[in-house]
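A single structure is presented below for examination.
Every protein chain of the complex appears in place save one, which is left out.
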Amino acid sequence: MEAKVKEIVQRYSGDKSYLVPILQDVQKEFNYLPKDALTAVSANLNVPISRVYEVVTFYKAFSLKPKGRYQLSLCMGTACHVRGAELIARNIEDILGIKEGDTTPDLEFSFETVGCLGACALGPVIVVNGEYHGHMNIAKSTKLLKNLGKKVATDDQD
Amino acid sequence: MVNLTIDNRKIEAEAGRTVLEVARENGIVIPTLCAHESLEPTGSCRLCVVEAKQGKRTRIVTSCLYPVAEGLIVDTKSERVMNVRRLVLQLLMARCPESEQLKAMAEEMGVKPEPRFTPDKDNVKCILCRMCVRTCEKIVGVSAIGFSYRGTEKNVCTPFKEESATCIGCGACAYVCPTGHIEMETTETGDARTIWGRTFKMQTCKVCGRYFAPVDQLAYISKKTGASADDLAVCVSCR
Partner (left out) sequence: MTKIKSFNELKSVQERLKAGRDPKKPCITICVGTGCLAYGTQKLVDSFREELAKRNLAEKVDFRTTGCHGFCERGPMVVIHPEKVFYQRVGLTDAGEIIDKTILKGEIIDRLLYVDPATGEKVIHEDDVPFYKKQTRLVFGLNSKVDPKSLEDYLAIGGYSALGKALTGMKPEAIIQEVIKANLRGRGGGGFPAGWKWDETRKAHGEPKYVICNADEGDPGAYMDRSLLEGNPHLVLEGMIIGAFAIGSSQGYIYVRNEYPLAVENITLAMNQAREAGLLGENILGTGFSFDVKINRGGGAFVCGESSALFASLEGRAGEPRAKYIHATHKGLYDKPTDLNNVETWANVPFIIEKGADWYASMGTAGSKGTKIFSLVGKINNTGLVEVPMGTTLRKIVFEIGGGIPDGRKFKAIQTGGPSGGCIPEQYLDLPVDFDELTKIGSMMGSGGMIVMDDRNCMVNVAKYFTNFLVNESCGKCVPCREGIRRMRDILVDITEGRGQEGDIELLESIAKGIQDGALCALGNSAPNPVMSTIRYFRDEYIAHIKEKRCPAGVCKELITYSVDAEKCTGCTVCSKVCPTGAASGERKKAHKIDTAKCTKCGACRESCKFDAIIVR
């Protein structure tokens, strides 16, 4: 891990200004930001670990915890909001048993809400591992989770 | 030199200085929470706001950062200014209901708590004045503590909220903290102190034998100045 981090820092010539892009590349490499990787960034870039930690926790793009197998992003942009995205968010939280920003304990699902994805004509929109699902509603979001393998409470009723 | 007016008083001041500095020198009181003479101003508490008129333009600005200028007219107690100060104190009192310093400041300024701001229950006294972090970074130079998260989640802590390997236990942060939020505990014998969750062994003075500074702090000073650890093992009173 140390070697990989060093390589990434070198990609940006060890320039401290590139802390954010370096962290983005490190996260891409390891699927999240492990503590050891951050310590390595601090050492190789010669930036205090307190500042690395500040930057990691300040920006929403960074995750200190591993992400789930399925990463769900629900757009909460204004257009999607007025088309009912809030209710979809609560539905997903209920079904997965986690709050937005979290990952299920079995590491199957990560759920986050994002500011506008810019696909407003399709709103509400959920992106699953890069794949867009448009014209979402509550019923469809439940179906989506079922299709990804999540057992839903009302399954037994069918 | 520039000529400006503060609260109807004509004042002459050196260009490049801030309104706050000049006002205080002339006996004009402006409250602050995040200003410190040894630290660069940060403009985060917003208590020091004043109404500043330059030409046709009037703005509410923080006096700790706003530079004096020729013809500037400053009102330190206008309605808009008092409204901001009142709001700031009400918000901080709701954030840190345990803080006696805030209550005292509010009382002095005639500000009562806003009942609709439900006080926070987490017993935090930190008002995010940023003095501790600025001190650790610029004066002490180790950056052991810093900010994390943002908005209402913003807080001061050691990285990962774990023991910091770079902290030298100097206690400067606890010293500058205006609300007593940062706790530093010393053992009865004085042989150790604990701050930010880490315990530091204290060094005894080779002259009087009293514990006076953390070993780690002296090691840091030794590294920075080149003075030997042995030379540094003398307390301030014995020097």
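Letters A and B name the chains as they come in the text, with residue numbers starting at 1 for each one.
As a convention for this text, a residue touches a chain if its C-beta (ideal position, glycine included) is under 8 Å from a C-beta of that chain, and two chains touch if they have at least 3 such contacts.
In this text, all values refer to a predicted model and were calculated from it rather than measured experimentally.
J.: From the list B:Val2, B:Leu39 or B:Ala94, pick the residue that touches the absent chain.
T.: Checking each option in B:Val2, B:Leu39 or B:Ala94, the one touching the absent chain turns out to be B:Ala94.
J.: With the missing chain put back, one of B:Ile6, B:Ile28 or B:Cys45 would touch it. Which one?
T.: Touches the omitted chain: B:Cys45.
J.: Please give every residue of chain A in contact with the chain that is not shown.
T.: Interface with the chain not displayed, on the chain A side: 16-21, 23-24, 47, 51, 54-55, 58-62, 76-79, 81-84, 86-87, 90-91, 94-95, 114-123, 125, 132, 134, 137-139, 142, 152-154, 157.
J.: Pick out the residues on chain B that sit against the missing chain.
T.: Residues in contact with the chain left out: 42-46, 49, 60-62, 65-67, 80, 83-84, 86-88, 91-92, 94-95, 114, 116-118, 127-128, 130, 147, 149-154.
Following the convention adopted for this analysis, only the chains that are shown with their structure count from here on.
J.: Could you give the separation in Å between the centres of chain A and chain B, each centre being the mean of its C-alpha atoms?
T.: 36
J.: In their shared complex, at which residues does chain A touch chain B?
T.: Residues in contact with chain B: 35, 48-54, 57-58.
J.: Write out the stretch or stretches of chain B touching chain A in their complex.
T.: Going by the criterion above, the answer is residues 137, 142-150, 158-160, 164, 166.
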